[in-house]
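After this line comes chain A, so read on.
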Amino acid sequence: MAGPEITWYLIVSAILFSIGTLGVLLRRSPLIVLLSLEIMLNASNLALISFARLHGGHDGQIFALAVMAVAASEVVVGLGLIVAVSRRRLTLDVDSFRVLRG
Partner candidate 1 sequence: MIQGAWLCLFAPLAGAFAITVMGDSITRRTAGWISTLSVFVAFAGAVVSFVGLLGESPGEREHLSTAWTWLSTGSFKIGMTLLVDPLSVLMMLIVTGVGGLIVLYSIGYMDGDPEERRYFAYMSFFVFSMLMLVQAGNFLLLLVGWGLVGLASYLLIGFWHERAEAVAAAKKAFIMNAAGDATMALAFFVLIWQTGTLEFAEAFVGAEGMSSTLLNLVALGLLGGAVAKSAQIPLHTWLPDAMEGPTPVSALIHAATMVTAGVYLIVRAHPLFELAPSIQDLAAGLGALTLLVAGFIALVQTDIKRVIAYSTMSQIGYMFLGVGLGAYGNGMFHLMTHAFFKALLFMAAGLVIHHLAGEQDIRRMGGVRRVMPKTFVAFLVGSLALVGIPPLSGFFSKDAILASALASGGYGQLLFAAGLLGTLLTGLYTFRLFFVVFLGRPSELVLQHAQGSHGRPEEEDASRTHGKTAHGETASHGEGPWTMTVPVAVLTVLAVIGGWLQIPDVWHPFGDWLHDVAEPLVEPSVTQDLVASALAVGLGLVGVGVAWLFYGARSRELPRVAGVRHALEHKLYFDELYDLVFYRPAVWMAGVWRRTIEEPLIGGSITGVSLGARRAGGVLGETQTGYLRSYALAIAAAAAVLVVVFLAVQ
Partner candidate 2 sequence: MTTALILLPLAAALVVWMLPLSGRAAGALSLAAALAEVVLWVVALFRFDFQRDLQLVDRHSWFSDLEVSYHVGFYGFSFWLTGLTVVVSAAAIGYAVWANRERARAYHGLMLFLLGAIVGVFTAQDLLLFYVFFEAMLIPIYVLVGVWGGPRRVRATATFVIYTMAGSLLMLASIIAFGITQGTFDLIDSGTSSNTWVFLGFLVAFAVKAPLFPFHGWLVDAYRESPPEVAAILSGVVSKAAVYGLLRIAIAKFDVELVLDFQSTILALAAIGLVYGSLLAFRARDVRTVTAYSSMAQMGLIVMGLFSLNELGVNGAILQSVAHGLISATLFLLAGMLEQRGGTSTFADLGGLARGRPALATILLTTGVIALAVPGSVAFAGEFLILAGIYPIGWGWAVVGAASIVLAAMYMLRLISAVLHWRRGPAATEASRDLRPAELALLVPLVGLLLFLSAWPAAVSERSFPLRVQTDEAEAQAP
């Protein structure tokens, strides 16, 4: 098969994953956190499809479809939470939701 080596796809996937992780850990706006999560999920999708291409089977692709479905559902829930929060005029800051602490 033609095209770049599988390695490059994985490197891109890793870079995307790290960007996503950093976004989750470092950004304070919930929207951006969700966005970053999406990036992480897509990075893993990329890895899955690359490996599927490498091994010639279809398992990875099917799994990637499943991941996409889950990601979509989770975004719905997340955005719903953010809308509810903003309706109550609370600050959209992840660090301010501290009530459930030990």
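The set was built so that all candidates are chains of the complex that A comes from, given by their letters.
Here, contacts are C-beta pairs under 8 Å (C-beta built on N, C-alpha and C of every residue); 3 or more make two chains touch, one makes a residue touch a chain; residues count from 1.
Just so it is clear, the structure is predicted and the values come from calculations on it, not from any experiment.
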**Item:** Selected partner (touches chain A in the complex), from 1 or 2
**Value:** 1
**Request:** Using the touch definition up top, name the residues of chain A that touch candidate 1 in the complex.
**Result:** 21, 24-26, 33, 94-95, 97-102
